[in-house]
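Starting off with a structure, shown below.
With one protein chain held back, the other chains of the complex are shown just where they sit.
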Amino acid sequence: MAGPILQARGLSKTYRISEKQPGLAGTLRHLVRRRHRDVVAVDRISFAIEPGEIVGFLGPNGAGKTTTLKMLTGLIHPSGGALQVAGYEPWRRQAAFLRQITLVMGNRQQLIWDLPALDSLRVNAAVYGIAEPEARRRIGELAEMLELGAELQRPLRKLSLGQRMKAELLAALLHRPSVLFLDEPTLGLDVNAQARVRDFLADYNRRTGATVLLTSHYMGDITALCPRVLLIHQGQLFHDGSLADLTQRLAPCRQVRLELADLHPAEAFAGFGVIEAHQGHQVRLLVPRAQLTERVAVLLERFAVVDLEVSDPPIEELIGGLFRQRGQP
Amino acid sequence: MSWAWRVARALLGSQYALMLEYRAEIALWALSGVLPLIMLGVWSGSGAGAAAGLSPQQLSHYFLAAFVVRQFTVVWLIHVFEEDALQGRLSPFLLQPLAPLWRYLAAHLSEQATRVPFVLLMLGVVGLAAPGVLWWPSPGELVLGLLAILAAFLLRFLLQILVTTLCFWSERAAALDRLLLIPYLFLSGLVAPLDTFPPAVRRLALATPFPWMVDFPARLLAGEPVNVALGFGAIAAWCLLLWPIAHVLWRAGLRRYSAMGA
Partner (left out) sequence: MERPLIRDIRCYWRSLRCFWGTSLAAELEYPLNAAIEFVSVLGNLAGSLFVLQLLFAGGPSLGGWSWSGALVVLGLYTLLDGFTTCVLQPNLSRIVSHVQTGTLDYVLLKPIDSQFWLSARTVSPWGLPAIAAGLGLIGWALAQGGPEAAAGLRSPGAVLLPLALLLAALVILYSLWFVLAALSIWFVKVWNATEVLRYTLVAGRYPVSAYPPALRLLFTFVLPVAFLTTVPAEALLGRGSALWAIGSLLVAALCLAGSRLLWRFAQRSYTSASS
């Protein structure tokens, strides 16, 4: 199939929220006269995703990230715009569409708590109409990729969080969906388990060519997996492109760290940029990108430089800064 | 003493505010107590009441009183306790210088206070549907009746504490409580006045704690002849019997709970 597998044009969602004052009096007043307020959760966002892409969704809580994800999976009816996923309109939730997608939410489980994962997997195989032998083959294959073995035969409650997440992934992928929606798939996992889930997702994408959309609070997930990110902020698409581009946009300056042979007063560096730190032989400067090469050359010429490092501020800080600056909680 | 008063006021106040938040739920619970009203319908349609020497008015007074008694003696301790113990909410309670059971008792009393308007509403509906069926007990009957309801509630609460302590040992304590509900249902007078029981069954029933929980307060409110001293005495005797058992079990249960690393 040619063309994007997922296309959103002017996608919007407005909630109508009824307001109620706290307390008994507020409740009574609310009963008599309801007051409504329209809240725009997602405001005319447009993007297209090609088959096989891995795309990261960024944005603080309440930015419209989850709402968008729910619209893409068909759990929420958009209030405006056009949306096509795998050739379907998601909100109709036709069986053929649902067989093409999957949703994994890091904080919600679909497997049965008291039973081994294998039992839940059999249920899923039946529901998705996968024949028994085929289901067994796929379970074996995925279990190998996920490094799951005997764990599948133990009641779910006896597994560790990481093992449980892997079992959830197995259950979500049993029907070979072509589009994966992952909402915080590494939530609460330790660093090792996070890395394993990441590796698996990358591997799965390589092997099956499935499209992956994921949200995560861990920048590590995004930097490791997603060549392309969509940053949603206050319901609008703030950025669509690579993480590097985003950094460039958010951080017009780069950080230059110098170690000098001799001591110089702070005034000596005033013309080069904002002095972030100045202590003994160590100096940290923020230099506008456009003048970077030119100023570094002058610095090298004028001072006896022992060591020089040019870097971007950490992406978490940049995004965090963006949100704070726009008055987000 | 002043400490106890302060604690009681604070507990009741906060629990009442909490229960007000659950008012929709409590209204539904109140609605689920319609059994005596349904039974009133069946009994008034059959000749069995008359055969036992009960006039239609006596029957309706009895069942309406039983309805009110049932509304204000509902105990749900075991269900919240089970959840609290499972979800680990019990442990912080145990760290406070106040036995957690007082907290639950305050919650029950507040829930009853929240129920009052709903019960009045339901009685109003009954009064509209069958005019003349409601009556106003004499002040003496009313006071004694309310006291009897409170005593009956305390007895039921104590009995359920007994079963609740089994939560420390078994995951199925709530199922056991459901079993205990069966003799309560049939022997307490909730579905049939004790006067209609065959003498042997009646004697057997009176030897259990159950009739004192519904039949006794209901008869007081309905203005039936009743031995007041015997009734309160029986409730007190049952409480005195159950209290030490509950106390010992509760202590043992807490030891087990802390030994398991709560």
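Points worth noting:
Note that the chains are named A and B in the order they appear, and that numbering of residues resets to 1 at the start of each chain.
Going forward, a contact is a pair of C-beta atoms (placed from the backbone, for glycine too) under 8 Å apart; a residue touches a chain by one contact, two chains touch by 3 or more.
No experiment lies behind these values; they were computed from the predicted model shown.
Shown chains touched by the hidden chain across the complete assembly: A, B.
Interface note: of B:118, B:168, B:197 or B:250, the residue touching the hidden chain in the full complex is B:197.
Remark: the omitted chain is touched by one listed residue; of B:9, B:178, B:203 or B:255 this is B:178. Checked against the full complex, the candidates A:77, A:158 or A:207 give a single residue touching the omitted chain, namely A:77. One of A:127, A:161, A:191 or A:297 touches the chain omitted from the figure, and that residue is A:127.
Think of the hidden chain as still there; on subunit A it touches residues 15, 41, 66-67, 70, 73-77, 79, 91, 93, 95-96, 98-99, 101-103, 105, 107-110, 112, 114-115, 119-120, 122-123, 125-129. The omitted chain makes contact with subunit B at the following residues, 22, 24-25, 28-29, 31-35, 38, 41-52, 129-130, 171-172, 175-176, 178-179, 182-183, 185-186, 191-192, 196-197, 201.
One rule holds for everything that comes next: only the chains that are shown with their structure count from here on.
Here the spacing of subunit A and subunit B, counted between their Cα centres, is 53 Å.
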